[in-house]
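Below are the structure tokens for one structure; questions will follow.
With one protein chain removed, the remaining protein chains of the complex are shown where they sit.
Chain naming follows the written order as A, B and C, and within any one chain the residues start at number 1.
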Amino acid sequence: MSTLPDLRYSDVEDALRASVRDLLADRCPWSAVLRRCETSEPYDMDLWRRLAGGLGCAGLLVPERYGGAGASAREVAVVLEELGRAVAPVPFLGSAVLATSALLACGAGDGADDCLGPLAAGERTAALAVPFATPPGAPFPASVHAEGDRLTGRVVGVVDAVVADLLVVPATGADGPGLYVVEVGGSAVAVTLRTSLDLTRPIADVTLDGAAARRVAGPESAAAALDAALVAGAALLASEQLGVAEQCLETTVGYVKTRYQFGRPIGGFQAVKHRLADLWAAVTSARSAARYAAACLATADPDVRVATAVAQAHCSEVAVTAAEECVQLHGGIGFTWEHPAHLYLKRAKACEIALGSPDRHRAALAALVDLPAATP
Amino acid sequence: MSTLPDLRYSDVEDALRASVRDLLADRCPWSAVLRRCETSEPYDMDLWRRLAGGLGCAGLLVPERYGGAGASAREVAVVLEELGRAVAPVPFLGSAVLATSALLACGAGDGADDCLGPLAAGERTAALAVPFATPPGAPFPASVHAEGDRLTGRVVGVVDAVVADLLVVPATGADGPGLYVVEVGGSAVAVTLRTSLDLTRPIADVTLDGAAARRVAGPESAAAALDAALVAGAALLASEQLGVAEQCLETTVGYVKTRYQFGRPIGGFQAVKHRLADLWAAVTSARSAARYAAACLATADPDVRVATAVAQAHCSEVAVTAAEECVQLHGGIGFTWEHPAHLYLKRAKACEIALGSPDRHRAALAALVDLPAATP
Amino acid sequence: MTATTSVPDAERLRALVRDFLATHDPRERLRFLRARFDAGLAWVHYPEGLGGLGLPRALQSVVDEEFAAAGAPDNAPRRNLIGLGMVAPTILRFGTEEQKRRFLRPLWTGEEAWCQLFSEPGAGSDLAVLATRAVRDGDDWVVTGQKVWTSRAHEADWAILLARTDPDVPKHRGLTYFLCDMHSPGVVVRPLRQATGEAEFNEVFLNRVRIPDAHRLGAVGDGWRVAQTTLMNERIAIGGGAAPRETGALGVVARTWRERPELRTPGLHDELLRLWVAWEVNRLTNERIRQQLANGQPGPEGSAVKLAFARLNQRVTGLELTLLAGEGLAYDDWTMRRPAGVDFTQRSPGYRYLRAKGNSIEGGTSEILRNIIAERVLGLPPEPRTDKDVPWKDLPR
Partner (left out) sequence: MTATTSVPDAERLRALVRDFLATHDPRERLRFLRARFDAGLAWVHYPEGLGGLGLPRALQSVVDEEFAAAGAPDNAPRRNLIGLGMVAPTILRFGTEEQKRRFLRPLWTGEEAWCQLFSEPGAGSDLAVLATRAVRDGDDWVVTGQKVWTSRAHEADWAILLARTDPDVPKHRGLTYFLCDMHSPGVVVRPLRQATGEAEFNEVFLNRVRIPDAHRLGAVGDGWRVAQTTLMNERIAIGGGAAPRETGALGVVARTWRERPELRTPGLHDELLRLWVAWEVNRLTNERIRQQLANGQPGPEGSAVKLAFARLNQRVTGLELTLLAGEGLAYDDWTMRRPAGVDFTQRSPGYRYLRAKGNSIEGGTSEILRNIIAERVLGLPPEPRTDKDVPWKDLPR
């Protein structure tokens, strides 16, 4: 008999969910998301300000002494579920999870603290300058070089960077790895939007050409801080994937009840029913995995790396399956640009790759639980 | 545009199939197979004599000059399909395929020729003394030691050995590896039946204690002859697996048409229909894979190792899936001893392991088609 | 958010148990259990006089903890799942006063063992189509038919029995529910052997078995409704804490993997890790359900766990055989035996593989579970029903 953390939703979490869901229902219908994604402003920064500052979501992870809400990863997970359900075009994961977690892990006194207040208040937005596909446990990146307080280098595929006011950049200087904060704006920093698979959360390439930077973590803590951010991101991304999967399931169930073929709703055909039952069971299991990862992260449980690998390996595949079933069971209409299914498919597939694909998380798990690979 | 061998059944093959099927329908109903499998005579040697000698099936691979039919692997494959369909308790694979292929590969003049006549005529029965799980390409076994013409050692899990009159034994002597023929009978040879997963084709352990032997292949050809036998066995086992899968599909389709629940035959429920449609498609594809492997073997096509790896990786899984679906779609009755489904399930699972499991065949394929493993 | 137990009630109960323990000798097992029943400490949520005290069900754990801490004998609940889990709640709800007084005490103490005579060869997933006939004859019913998949029938004293009393009405309406004495003349029990070689279950033949009308449970023709109570209670009780990691067949194969590096192959590594992940996730889902139940919020997730477990256990045991290669070609023992239960860790890999095939059939097939999820959880339309208003005797079979 072992003891596991509470995997249910608390009343506080339910209330937070309700307010986020209301905001998104009001400001972020999928038709608006679709319209926006081919414009020059793929992010809805008005929505972001309401979510980040108005509802205080950007500061959930930030302690109250820095102006945050002093909540935990559990609440962040609930917000991500809702953002996933809406494929909302806001930089929550990049700013409020990845960059904020990195800064929080830098430790007090190193200057990271100063950044946290404006981020928590939703006044400023940050991004963590690593390729979005980087898994926890990856080697410290070598793509950016520090010369004193100047950074030079290039990082491709950074999530949410195109709307960031500041970048948290892992870079290596003469004395070893460090995390640096760089203000976006001057000519030494170029952030270039990429044409992205995920229309609702594009990636961008960051080029630094002697950009002015402030070091917020030195050789003793930078690698750990970066890894902590990647673990937090991966653990919590599972909740976003859960939200994506849930929405796909709900949309599909709704559709098959009203689409008639052969004189019956297609949801009455047993093969369709059984596939949706299996999908429901998969979503149910994804919820357990995502909740456990968030709960472990919230209490810095020593099992957090196992929980994260399990949640990522599992929820990535459930979200992709849910989106693929959503397309298929909608038939032709689900394959058109004017139906939201493709937005979810693209988000789900991008999430699968983000922060480590399932096979990479399974490989990490093998080491964590002592199931070594075959030696050839 | 490439050229592939004929993957259809020829008229000769169809005629051979018909006569084997008639014999099995007459002498080998599943109820008789079930009754026999808990007796002290798990093999039906009367049936074997009719099949081997009467129909001439034991000599299909053997050239006419040795008293065989001088047919090819294509015809053997058709016989195996039928034996798989009937889970027939006869030592065809062990004697007419594995042992016979080994002897044929020894080359003329080494004394192997003498054995072939009685084997081809069905007068005697042989087994190849290697563990049944041995895949093609496995290292030459070290379990038996030769001192001159005396063999000592132990081989576990040999298929069809318990009814063999002679054993073809890979053994290593002072001058290297050799293939030897050992007569079963004397006190220096013990063949012990094992309680086996596959009730209809048990394995046995062979213990040699200074057993008199005749060498039929020396260091220059023994390893190649053994490997040729394992390739032939694996390539042709795919056809047996096809037969198992076909029979499971047919039995299940027949059952669901007549089993009524909720006022309808359960075969009218769409989820059942779709699963059986998928299974039919899988069986269809298994036929292509098995036919290609047999055709390549028949003409010593250089693609035979690829064809064998593909056929084994694919047909193993199709046969197991078909047997598992057969149990499941029969419901409770399919799980009882008095229904044939379990005989097929056990045969299918044993076949999957035999001569290399699918993952091992995929690993072999990776080397053959230049898709190397990841280097950690 | 956590379940709260009224502290005064809990303390009062603890005191009651301690008083009871002080005055009864736990070494006299049967006498001790009978007295515990009579003291209302058997199932505290049952009424007074029927083994309970009319208290909330959540308080039962307080009582069980106290008795367990004192090392007192229990009523072997794991050996009596049908009686305690399914028969007792049905008798409590539908039984007459005489029936409750007659049956509940020996059921709880384990003096009388129970089995369930519902399924028939022609009535599996579609239980309501069952054909066993009960014909009224004076104060008795005369029952003839064949039942199947009956656990423990060979050691049971009593059975709950569903039989058809009116073939002229649609299938759900012509059934009646009985309590059947398994020692009656005409009851013949035969072992039903499985693919594993052993027989956990039985076939039960009923040949003109007489059942007094006093042993009818519920009204004539109301058997389907009574049976729903039995079936809904099938999987309610989940006690204890969270299961540990790597239980059952997965634990066996993980141990084999660690201890025998020579068996490992790259292809099986990925499959093992996939199964490890899925097994762990199923454990977490089970734990969520447990937490919700403790909080009085039962949900439909149990069916997701059962569906997943069946598939996983089948894949895990299949992987084990493949991993073992040549060793997987052997089996331990085909002898026909009567096992006390299912054990996924003590027997051979071949046994595990074969036995796991039953997981998607027993206790509701995976197909029926998917139907239930689709219709009751997702609200998808039912199958077009051709048999609903047809008299049972006219149904195609």
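In the analysis below, contacts are C-beta pairs under 8 Å (C-beta built on N, C-alpha and C of every residue); 3 or more make two chains touch, one makes a residue touch a chain.
Keep in mind that what you see is a predicted model, and the values were worked out from it rather than measured.
Asks: Indicate each shown chain that the hidden chain touches within the full complex.
Replies: Hidden chain, whole complex, touched shown chains: A, B, C.
Asks: Any idea which of B:R150, B:R291, B:R305 or B:H339 touches the chain not displayed?
Replies: Selected residue, touching the omitted chain: B:R291.
Asks: May I ask which residue of A:G54, A:G107 or A:P131 touches the chain that does not appear here?
Replies: A:P131
Asks: If I consider the whole complex, including the chain that's not displayed, which of A:E82, A:D198 or A:E246 touches that chain?
Replies: Selected residue, touching the omitted chain: A:D198.
Asks: Given the full complex, what residues of subunit A touch the hidden partner chain?
Replies: Within subunit A, the residues that touch the unshown chain are 38, 131-133, 156-157, 194-199, 203, 260-264, 269, 271-272, 320, 324, 327-328, 331-338, 341-342, 345-346, 349-350, 352-354, 357-360, 362-363, 373.
Asks: With the missing chain put back, which residues of subunit C would touch it? List them for me.
Replies: The missing chain touches subunit C at positions 266-267, 269-271, 273, 384, 386.
Asks: Name every residue on subunit B in touch with the hidden partner chain.
Replies: Listed in rising order, the touching residues are 1-4, 6-8, 10-11, 253, 256-257, 264-265, 267-268, 270, 272-274, 276-278, 280-281, 284-289, 291-292, 309-310, 313-314, 359, 362-363, 365-366, 369-376.
Here is the rule we go by: only the chains that are shown with their structure count from here on.
Asks: Would you kindly say which chain has the C-alpha centre located farthest from the C-alpha centre of subunit A?
Replies: B
Asks: Between subunit B and subunit C, what's the gap in Å when you average each chain's C-alpha atoms?
Replies: Averaging C-alpha atoms per chain gives centres 42 Å apart.
Asks: State, to the nearest whole Å, the distance from the C-alpha centre of subunit A to the C-alpha centre of subunit B.
Replies: Their C-alpha centroids are separated by 52 Å.
Asks: Can you tell me which residues of subunit A touch two or more of the remaining chains?
Replies: Residues 270, 272-274, 373, 376 of subunit A touch two or more partner chains.
Asks: Where does subunit C touch two or more other chains at once, residue-wise?
Replies: Those would be 265-266, 268, 367, 370, 383.
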